[in-house]
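Missing here is one protein chain; the remaining ones are kept as they sit in the complex.
Our next item is subunit A:
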Amino acid sequence: MLGTHIHRRALLAAGIALGAVTTLAGAATAQGYPDRPITLIVPWGAGGGTDSTARIVGSLLEQELGQPINVVNRTGGSGVVGHSAIAEADPDGYTIGLATVEIGMMHWQGLTELTSADYTPLALMNFDPASVNVREDADWADLPALIEAIKANPGTLTASGTGQGGIWHLAIAGFLSKLGLEPGAVRWVPSEGAAPGLQDLMAGGVDLVPCSIPEARALIDAGRVRSLAVMSSKPNEAFPDVPTTQDVAGVSWDIGAWRGIVAPKGVPDEVAARLIPALEKVYNSSEYADFMSKQGFGRQWASGEAFGTFMAESNESLGAVMKEVGLAK
C-alpha cells in the first residue's frame, strides 16, 4: 500500500513538473503559434452531426493555420468525458475542442462540476432550434390540434429523441410548462439520439420527436414526417414553411442545440488572438456555408467574450427549465 502511495505521489510530482514545463514552453512559443499539429476534441461519436461539423471546421482551419488539425472523438457519459478532456488539457493552444449545448446541462444534473466558465470561449459556429415532428399520418393537422390532444389526455402521448434530460427532452418539457401544462404531460422515452428516436416514431413507438429540423430532414423530404412548428423566434431558412410556436400557438419559446469551438481555460492571449480570426474566416468561407446549408444546419456566429456570454445565458436558461421540470439535482 505504501509502495503505491509513494509511486502515486512521484507520478503526481512528475505530472506537475511536466505540466509546468509544457506551460512554459507554450508561453515561450506562443509567438510562432502554431508550429505543430493541433488536436480538436469532439465529445460525441463519429457519424453524428457534431462530428461532421468538427471535421469540416478542422479541415478548413488547417488551411488557415498551415498546421494539421487532428479531430479526435472522446465519447461517452453523455458528453461529460469529452468535455472534461477539453477542460483538462494543457492550455497551450495545441488542444482545443468542440463544446456543445450539453455543457450547460450536465452540471445541473450533478454529473460533473464542469461549466462553460471552465473554458476560453473562441467561436460559436452553429445553432439549430428544436421543432415538433410527427408522423405524416398523425391525427393532428397542426400544433394547436396536438396541444388540444395533450390537454385532453395528459400523460398518454410519448416523445423521444435524446436520453433522459437531454436537450430535446428539455425542449418539449419547457414548451409544455410554458403552456401551463405539467412537463410530464408528454411522457419521455429515452433514446440514444435523434436518429433512433425518429426510427421509433416511424415504427409507431412514440408520437412526436422534438429534434431539430435538419435531423428529421430526410424523413420530411420522403413525406414520412411533418414538422408542425419550430421552437424559435424566427423560421428556419431551409424550411420557411414551418411556422414558429409564437405564430401558431402564441407561445414564444426559444431553445436549440449549439456547437462552438473552445480552448481550455487560461490559454495565452496570443493563441486566442490567432485562432478567433482564423475561425471567423472559416465561418465566412463559402465551403463552410455550403456544407452547413446542404446538411440543413443553421449558422450562428459569436466570438470571444460574446460567445462566453452566449454560453452563460444558455446555461442559465437551461438551468431554469431543468429546475422547473425537476431534472436538476
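Here, a residue touches a chain if its C-beta (ideal position, glycine included) is under 8 Å from a C-beta of that chain, and two chains touch if they have at least 3 such contacts; residues count from 1.
We take it that contacts and distances are computed from a predicted model.
Mind telling me which option in "histidine kinase", "Dihydrothymine dehydrogenase", "NADH-quinone oxidoreductase subunit J" or "TctA family transporter" is what UniProt lists for the chain we can't see?
For the chain not displayed, UniProt's protein name is "TctA family transporter".
Among A:81, A:181, A:248 or A:312, choose the residue that contacts the chain missing from this document, as touch is defined above.
Candidates A:81, A:181, A:248 or A:312; residue touching the omitted chain: A:81.
Out of A:100, A:133 or A:295, which residue would touch the omitted chain in the full complex?
A:295
Which of these, A:111, A:181 or A:312, touches the one chain of the complex that we don't see?
Hidden-chain contact among the options goes to A:111.
What is the set of subunit A residues that contact the non-displayed chain in the whole complex?
41, 45-49, 51-52, 55-56, 58-59, 71-78, 80-81, 84-85, 109, 111-112, 158, 163-165, 187-192, 195-196, 198-200, 202-206, 217-219, 221-224, 287, 291, 294-296
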